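Everything on this sheet refers to the single structure shown next.
Note that this complex is displayed minus one protein chain, with the remaining chains in position.
We call the chains A and B, going by the order they appear; numbering starts again at 1 in every chain.
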Amino acid sequence: MSRVGWYRCAIVLASLAVLEALSLAGIIDRITMQAPHLIARDFYRIVVSGRMNSAILKTLANTLAALGLALGVGIVAAVLLHRARALRDTLDPLFATYYAVPVFAFYPFFIVVFGLGDLPQILIGFMLGVVAMIVNTLNGLDRVPGVLLKTARILRLPPADVALRITLPAAAPHIVTGVKLAVAYAFIGVIGSEFILSRGGIGYEISFAYTNFDNAVMYPLIVLILLASIAINAALSRWERALLERRGML
Amino acid sequence: MAAPQVRLSGVGKTFMAGRPPAPLHALGPIDLEIERGEFFAVVGPSGCGKSTLLEVIAGLTPVSGGRVEFEGRPIAAEAPDGIGVVFQEDASFAWLSVAENVGFGLRRLHLGRSELAERVRRVLQLVGLSDFATAYPAQLSGGMRQRVCIARTLVMEPRLILLDEPFGALDQQTRLLMGDELLRLWRQTDATVFLITHALDEATMLADRIGVMSARPGRLIDVVQTGWPRGRDSRIMEHPEFGAIAARLWKTLREESLKTIGRDAATGSAP
Partner (left out) sequence: MSARWRGSRNALLLVAALLAIWQALYWWVGDSALASPLATLRYTARMVSSGDFGAHAYDTMRAFVIAFAFSVAIGLAAGFWLGFQRIAGDTLEPMLVAVYAIPKLTLYPILLLAFGLGLSAKVAFGVVHGVIPIILFTLAAVRNTKPILIKTGRVLKLEPGEMVRWILFPAAVPEIFTGLRVGFSLTLIGTLLAEMFASQRGLGYLLMTGIGLHNVEQVLSVTLLIVVFAAAVSVLLLQIDHRLHHGISRGS
């Protein structure tokens, strides 16, 4: 591991040590947060008992649904918009300001229209992720060097070949960036919605545990979400890096 | 005498450009015949339409007037079989290895695996990249990446090779060496070579004939015969006639270049 890698491990361990010390000394009282080693114990207990499994599955299923929609609609929309210049120019201000608008503000509206179920959450996750996918895919398509497409014509490649063997690999780094963002956003959308108002899922369990002062459930679940999101993001970032490095774009 | 491999008759090209779009007469009319197996270079001031001329011959752009024939058949807007192009920008596929790059166009020919590998191996040896077959373009120098593009073109065994300022991004010494390489490949493949360059010394040392283009709209205002032996290399610079030929090119070119600069100074635009 590199030097900075060791520094990062050191920072994480030191922070945990400080938290542990402050908890044991009573400066952080047990109502606010229990000591890290106790959180670890509670985490283990929850995993072993399996009582959160249905909540985890529900969140996972909804996130995957939101992600699938975001990727599917996102890529198709990007490919279409790349051809339709006029439509793309019209939608440009929407894409530029999209992430400034609190998409969660629409959640109550979705609940009113669709009722309190899985669909509003999936829609929020989809809404958050789809624009990142569109914008990044468009970016990738824009950056396919014109000279590569001319080469394709000289080599007399059929259109399907051009799309699959040249356009797609040339745009791949940016597409993967879009996927990475869409995954993070779908996750944020679904869990955030579960928090605000829902009937199940991990976000709901955390919110329920909070209202019932049940730190033994709340903190381990928060840790679970942190670990999951960091791990997935790290894996996708590594993929993104690998693509960029091979192409000498780093 | 055999029919010319490439024939341009009254070829012209007009684009719609600017805001509001107005017709821009970029090229022509041009009459030109290129013989099978010759090395023909084109020089001209910036913006004179050299690249457009190449794209017209390659079938990448349709002509606005006149006609282009390759091996007796007219070229429309599709690249005919048997023509290879090396562009000025790096056209190597960054996500494929050198060997995969070179073999890219062969997939369409439905060759057997071993035959494909053999052809790639031979061409890599020809351009001197045998040791880098598994490397990726990002790991190579600019000159080597251009050699990958040249190899990818050669492996298709084209009868006409078009090169658009292929060494433009390289330093002078690398350019001269790459010029020698190009001559060697020309001799070994027996293809016709059509080279566009802005470097007069490069055109003079490499070509059998050199066409000089006027400022826009580009027309051929002079064609100079060098008469060099086929077995030449960059040391042809020592030949007593070299300086005279280069000087003649510059005499014509200088006037046209001044016209281009003068016009751009007047209109305040860049070429």
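Quick note on the criterion: a contact is a pair of C-beta atoms (placed from the backbone, for glycine too) under 8 Å apart; a residue touches a chain by one contact, two chains touch by 3 or more.
The model shown is predicted, which means the values in this text are computed figures rather than measured ones.
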{"item": "Among the chains presented, those that the missing one touches", "value": "A"}
{"item": "Listed residues A:A55, A:L138, A:A184 or A:L243, member touching the removed chain", "value": "A:A184"}
{"item": "Contact with the hidden chain (one of A:L13, A:V76 or A:A96)", "value": "A:A96"}
{"item": "Contacts of subunit A with the absent chain, listed as residue ranges", "value": "4, 7-8, 11, 31-33, 89-94, 96-97, 99-102, 104-109, 111-113, 184, 187-188, 191-192, 195-197, 203, 206-207, 210, 218, 222, 225-226, 229-230, 233-234, 237"}
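Here is the rule we go by: only the chains that are shown with their structure count from here on.
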{"item": "Gap in Å, rounded to a whole number, between the CA centres of subunit B and subunit A", "value": "48"}
{"item": "In the complex, subunit A residues that touch subunit B", "value": "145, 147-148, 150-151, 153-157, 161, 165-166, 169-170, 172, 243, 245-249"}
{"item": "List of subunit B residues in touch with subunit A within their complex", "value": "58-60, 78-79, 81, 83-85, 87, 89-91, 93-96, 104-105, 108, 136-139, 156"}
